[in-house]
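A protein chain is absent from this complex, but the other protein chains hold their places.
Presenting subunit A:
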Amino acid sequence: MSATSTDVLIVGGGGAGCSTALHLAKRGARCILLERGQIGGQASGVNYGGVRQQGRHPAELPLARRARDIWAKLPKLIGTDCEFEVTGHLKLARNQAEEADLIAYLDVAKANGLPLIMIGGNVIHQQYPWLGPDVVAGSFAPDDGAANPRLLSPALARAARDAGADIRQFTPVSHLAHDGTQFVVTSGEHEFRARYLVNTAGYWGGAVARAFGEQVPVSPLSPNMLVTEPLPYFIAPNLGVVGGDVYLRQIRRGNVIFGGGRGQSDPDVPSSRPSPEASAAVMAKALQLVPQLAGAQVIRSWTGIDGEMPDQIPVIGLSRTTPDLFHAFGFSGHGFQLGPAVGAIMSELVLDRHTDVPLEPFRIDRFAADQSFNQQGQRHDASHHA
């Protein structure tokens, strides 16, 4: 069996893994990224494309704020903006309870420096005359937007390679261990050795953690997505709702991209496919928000596989069993926006042993201890916005 040595091994080539490779390589660390399939082939590449801070769990907001700063600098960092556009994110309430939820979140946003504008029932229908009558209020996040998810991970991978990272696609990992001195990761007839291991393997991050004795309740999540043929452009903001059962945006070339509910998946193959029942349900919900979409032709539906945690926030940080092992997975359907920052943070954890972003809420052993997570009392958004 042949062997390759490096400083850092990264398992999983989605947004988090590719940006980890990029930030490590930029600081001169040698790293190899191992991806089973193609870069960005699962959740990072097939998600909705929301670049959204509004509605996030309070624990995620510092991370999301940092990510948003990086999104603004993407062209400088990786040579492309990945079609990122600051469209604003308009989160809609369809009844009084949902409106109360929007109002309650204003304090969370304020505490985290996230600008939000509450829009009442009268004004919202003047400002967005195409909204359906069931919409009673909205909360507008002017800094939020959307980007093209198919472009981000490959662009991060390309920039990482240009900075010196070794990106290996079609390199499935069959065995992971620590031999007392370093990590030994096997792929086919090849061994990779490194002092540090970064686990950015999405749903499969649970299996990587288990290889080092850490049990994590991560389950597969397949957001159900659809896109219409191009229509005249009229929906500027990225739309969401309280509860997250539908999300919808229109890109400038006219296609309306929307999602909600779940597809089916078999992560062992891996394979995933959209669900006709979920598609029918989300079509009806999309029409409730924007009635004039009735009759628009859906040309494609799709899904992929992400990892979902019981409390809807990821695992990020140090392993509790194995020194020099770092986790970042289980983004629960909303990791796309975070990916660029996750890599920066992981590179800091590896190289500096410290990061300024508070990671305590994301610790991997939070489920083993008393169930004290999510104690902020805020209802966070369980939607599958990426």
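One rule holds for everything that comes next: a residue touches a chain if its C-beta (ideal position, glycine included) is under 8 Å from a C-beta of that chain, and two chains touch if they have at least 3 such contacts; residues count from 1.
One rule holds for everything that comes next: contacts and distances are computed from a predicted model.
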Protein name, per the UniProt record, of whichever chain is missing from view ("Heme lyase CcmF/NrfE family subunit", "FAD/NAD(P)-binding oxidoreductase", "FdrA protein" or "Carbohydrate ABC transporter membrane protein 1, CUT1 family"): "FAD/NAD(P)-binding oxidoreductase"
Selected from A:154, A:202 or A:340 as touching the chain missing from the view: A:154
Among A:69, A:107 or A:229, residue touching the chain not depicted: A:229
Touching residue (missing chain; options A:236, A:296 or A:318): A:296
Omitted-chain contact residue, chosen from A:86, A:106, A:136 or A:287: A:287
Positions on subunit A where the hidden chain makes contact: 38-39, 45, 150-151, 154, 157-158, 161, 167, 169-170, 228-229, 273-274, 276-277, 280-281, 283-284, 286-287, 293-302
